[in-house]
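Take a look at subunit A:
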Amino acid sequence: MPWDSEMVARFKQRYGSGIREASTYLGQSYMIVDSSLIHEILQLLRDDEGFDYCVDVTAVHYPQREQQFDVVWILYSFARNLRIRVKTLIHETESVPSSVDLWVTADWLERECFDMFGIKFDGHPNLKRILLPDGWKGYPLRKDYGIIQQDKEWVQINLGIESGQ
Partner candidate 1 sequence: MNPTSTSNLDLDTRQETFLDANELIINMGPQHPATHGVLRVILKLDGEKVLGTECVIGYLHRGVEKIAENRTYTMFNPYVDRMDYVAAVSNGLGYCEAVEKLLNVEAPPRARYIRVILTELNRLASHQLWLGTHALDIGAMTPLFYTFRDREEILKIFEKYCGARLTTHAFRIGGCVYETYDGFEDDVKKFLKFVPPKIDEYEELLTTNRIWLERTRNVGTISAKDCIAFGVTGPVLRASGVKWDIRKAQPYSGYENFDFEIPTGQNGDTYDRYLVRLAEMRQALRIIDQAVNSIPEGPIMAKIPKVIKPPVGEIYHSIEAPKGELGYFIVSDGSTQPYRVRVRPPSFVNLQALDLMVRGALVADVIAVIGTLDIVLGEVDR
Partner candidate 2 sequence: MTPVATPFFFYFLSALAVLSGIVVITRRNPVHSALSLIVTLLSLAGLYLMLYAPFVAGVQIILYAGGIMVLFLFVIMLVSIERAQREYQFNKQWIVGICATAVLGVLLVLGYSEGKAIFPAIPAAMPENTNTQEIAIFLYGNYLLPFEVASLLLLVAIVGAVVMAKKRI
Partner candidate 3 sequence: MLDYITSYLKSTSTPGQAGNYFWATVYILIIFGGVSVAVMAMNWLERKALAHFQIRLGPMRVGPHGLLQPIADAVKLLTKEDIIPDGADKMVFWIAPLIILCAAFTTYIVIPFGPTHAVTDLNIGILFMLGVSSLSVLGVVMAGWASNSHYPLIGGLRSSAQMVSYEVAMGMAVVSAVLMTSLHGLGLYGVAANGSGMGTGTLSMISIVQAQYDQQAWFIFKFFPLGFLAFGLFAIAMVAETNRAPFDLPEAESELTAGFHTEYSGLRWSLFMLGEYAAMIAVSSIAVTLWLGGWMRPFPHWLAGGTWDLVFSLFPGFTFLALAGFAFLGVIRMPKHPLFKIQTIGLAGFGAVLGLIGLILFIPPVRDRIQDIYWFAAKVAMFMYLYIWYRATFPRYRFDQLMKLGWKVMLPLGIGVLILTAVLGVIL
């Protein structure tokens, strides 16, 4: 179901095909925007539309697609009591601009995305692993990473055991 609102209309008018999709599913609205526009649109959303609270930054991996990753920003506006999702699609090698300069909270959330998916956020002040240990190889939440797979080498060196399983 398409997402009809004044705001979306304004965005569409301004960015044209840069807004690839804007729809509502189960009462929740989201829009998919071009990865080159994402930072600008997020900034507009924060400054002009009042989405002052960044709820979450996360990603979804679709290995069969050409643009493998969805990066999702979940935003909330206290003034409007409205929650929206902004998505962008990127290639495996592509990076997205960081939103830490817009919402400080994105710091750890983006680090977790990097940790789990290997997505690089340009301009992030301290992009390193957060939940996994620093020397770990592999990005566990990618679909090609098996559920019992682990970085054997790291386990052997750092824990001194044959296998963590």
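Annotations for the structure displayed:
Everything below uses one rule, namely that contacts are C-beta pairs under 8 Å (C-beta built on N, C-alpha and C of every residue); 3 or more make two chains touch, one makes a residue touch a chain; residues count from 1.
In picking the candidates, the idea was that all candidates are chains of the complex that A comes from, given by their letters.
Keep in mind that what you see is a predicted model, and the values were worked out from it rather than measured.
Listed candidates 1, 2 or 3 all sit in this complex, but the one touching subunit A is 1.
Remark: subunit A residues 25-26, 28, 30, 52-56, 58, 60-61, 72, 74, 78, 81, 83, 85, 100, 103-105, 107-109, 116, 125-126, 129-133, 140-141, 143, 145, 147 touch candidate 1 in the complex.
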